[in-house]
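Note that one protein chain is taken out, while the other chains of the complex remain in position.
Chain lettering (A and B) follows the sequence in which the chains are written, and residue indices restart at 1 in each chain.
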Amino acid sequence: MIDGFIDGLLLILQAKPFFYMLIGIAVGFWIGILPGLGGGATIALMMPFIYKMSAQEALPFLLGMHSVCQTTGDITSVLFGIPGEGTTVATIIDGYPMAQKGEAGRALGAALMSSLIGAVVGAMLLALSIPIVRPLVLALGAPEMFMVIILGLTCISSLSGHGKRGLLLGLLSGGCGLLFSLIGQDLQSGILRFTFGQLYLWHGLSIPPVVIGLFAIPVIIDLIVQGNTIAGDVSYGKLGKGAMEGIIDTFRYLGLTVRCSLIGSFIGILPGLGGGVAQWMAYSHAVQSAKTIKEREGFGKGDVRGVLGPGASNNAKEGGSLIPTVAFGIPGSSGMAILMGAFLIVGLVPGPAMLTKHLALTFSMVWTIVVSNIIVVLVSLLFINKIAKLTTIRSSLLIPFILLLIFLGAYSSNNHYGDLLVVLIFGALGYYMLKLGWPRPPLVLGFILGKIAEDYVYISSLRYGITWLLRPKVIVIFFLAVIVALYPFIQQRRLLRKEKNYEIQP
Amino acid sequence: MKFNHKGLLGLIWTITSAGVIITALYLDWPFRTALFPLIIGSAVLVMASTETILCFFGNMAPPANSQAVDSGLRETADDALTSKKTFQAFTWIIGFVLLIFLLGFMGFNGTSARLTSMRYQYGARETHRDRGWSGRRGLGGRQGPARE
Partner (left out) sequence: MKKQSLVLIAVLTVTFIFSTPIKPLAAPFYEGKIVKLIVASDPGGGYDTWGRLFAKHMPKHIPGNPTIIVQNMPGATSIVAANHLYNIAKPDGLTFAAVHRGLPFAQLFKSKGVKFDLKKFLWIGSPLAESNVLMIRTDLPYKTIEDLQKAKTPVILGSAGPASSQTHFPLLLQAFLGINIKMIYYRSSSDIALAIERKEVDGKASTYGSFKAQVQSGLLRPIIRSRVSEPGIENLPVDEELVTDKMGKTLLAMRTGPDVSGRPYIAPPGVPADRIGILRDAFKKTVNDPDFLADTQRLQLEVQYISGERCLEAVTQILEQPEDVVKEFEKYVKF
């Protein structure tokens, strides 16, 4: 196995693979930054080039491109409050307020560095878990997956606002997200639910337009209303603490960063959960790490930990989702599905052989993720303070560009004009939610998880009868979910007690 | 009772969730198909109506910016001006979408077609140079599930 480890590194340090990786990084850099142009759809566009390449060239190219998307997607999220990727939405929640405070440099530094650590952790996990991967994935059936989704949904309580009213709104928001996920053709019966006679809605709402609408439109409205720049009244040049501070933050909170990387990896390994979930679970974990009530309230207003968590988990998820793709031929996400198509075209067969005969190649994939992230982080850091200055450009120049980009991005997922309408509707919804204090993250989370949750309930009960609830692993995960759901209350009581103690002591 | 616009969103969701429940019950759906809509619809109905009532009748105003996890709209001094500008902003955006819709058949299709055709043309040049890729056996075996 050590041979594979070293051979893998040597494989990509050769001239041609390295060169292709650099091209992949260059392409992925821009794909990540442009909202809506997901890593998945772009890999599909790249197919014609891949036909010409051998495995040693195609893999570094594709993987370099894909893993870098997650890193640079954070840049758009921080600078403009618009998700660069479907998986970088959580970074907006604290990243964009930081940019509004003039701390864009710091936020970017934190996002980049945590992305790097996440990529490394995810890659390491991929390498280490190679022997146990197959039994691990096979051990979790539909019932266990359902409980994991419940676990994901309980994070909504941490994502909700402070106090009882905040919790109500958070749960309400999550419920609304679940309602939206019901739209479409029901899996078990083929019956169309809530499609209002529209063919466009047969498969339900697509995630990119929904997310773009919810987050990008309010940003644009805010820019138009404010009329100056993203960074508000902070004048050009005085951007506060720069990227270096952000990097230091990553190491200041290294424990959190690593834990969120592990969360990302774990979610990535589970096929079928999709990348959208990991970021919210990581974010809610970051919120849970708040040590005082004041800190807790600071989330959503520009706490750097809110950037570190999702930044790390996104990239870790990459390494994680490569595991089922490579080991089983079962893509861990839609981007991986296309990647797998590319694997087949260059003659690679996912399956046990990848972990034995072609171990070096598998390791070279691990190394590609690590090295490409290192490169993109270093390159970005060189330009970061200049990129951060974008937040000081007058919004009247930015707005047409941003509008064009987001609608192009939304349209590109289905090539259907309905997506633009979805952006508008969710844009209005997002705006009102912000105005009235309804948190948006639970809605997104409920929306993403709703459909999968229903599928697993159905499959579980059909396959195992009602006893599926009593399987041991299910119960374990259930307890975990209960703890996560109750954690905000436990945390609150603990913090209140601590602060009372401080008051009592002279 | 204070009828202010703040409770509007809650009201919309109350009505929507009621609609979901009614649809699930009266459209003759099989048990499983109706299950999730009923459960989620009921939960949302309860929560949304609570929120609506709190907004219209209660003393509790919606949480200020400081309490929500999610913020992004900056505070402004002049509320009337903000409303006017917000309305203008929405109009601009809708206008933009209409513009795309009208130009779209020339615009986006043309753009994406041109961009992808550039990629394909570059790809075609590669074929002529014939880098003998078909001679190169990939490192894996030749088995693989073709996808449905």
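Here, contacts are C-beta pairs under 8 Å (C-beta built on N, C-alpha and C of every residue); 3 or more make two chains touch, one makes a residue touch a chain.
Because the structure is a prediction, the values reported are computed rather than measured.
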#### Entry: Option from A:Ala290, A:Ile330, A:Leu445 or A:Val474 whose C-beta touches the chain left out
A:Ile330
### Query
In the full complex, which of A:Ile31, A:Ala142 or A:Val326 touches the chain missing from this view?
A:Ala142
### Query
Of A:His203, A:Lys294 or A:Lys357, which residue touches the hidden chain?
A:His203
### Summary
Among the options A:Gly118, A:Gly351, A:Gly409 or A:Pro488, the absent chain makes contact with A:Gly351
#### Entry: Sole residue of A:Ile6, A:Ile132, A:Ile374 or A:Leu462 that reaches the chain not shown, by the stated touch rule
A:Leu462
## Note on the structure
The missing chain sits against subunit A at residues 40-41, 43-44, 47-48, 51, 137-138, 141-142, 185, 187-190, 192, 197, 199-200, 202-203, 271-272, 324, 328-331, 334, 337-338, 340-341, 344-345, 347, 349, 351, 394, 396-397, 400-401, 404, 414-416, 455, 458-459, 462-463
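Keep this in mind: only the chains that are shown with their structure count from here on.
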### Summary
Per the touch rule, the subunit B residues reaching subunit A in their complex are 6, 8-10, 13, 16-17, 20, 23, 29-30, 32-33, 36-37, 40-41, 43-44, 47-48, 50-51, 54, 60, 62-74, 76, 82, 85-86, 88-90, 92-94, 96-97, 100-101, 104, 108, 112, 116, 119-120, 122-123, 126-127, 131, 133, 136-147
### Message
Considering only the defined contacts, which subunit A positions touch subunit B in the complex?
### Response
45-46, 48-49, 51-56, 81, 92-93, 96-97, 100, 159-163, 165-166, 168-172, 175-176, 178-179, 182, 186, 188-189, 191, 193-194, 217-222, 224-227, 232, 287, 297, 299-301, 329, 341, 343-344, 346-350, 353-354, 358, 361, 403, 407-408, 411-412, 417, 420-421, 423-424, 427-428, 431-441, 450, 454, 457-458
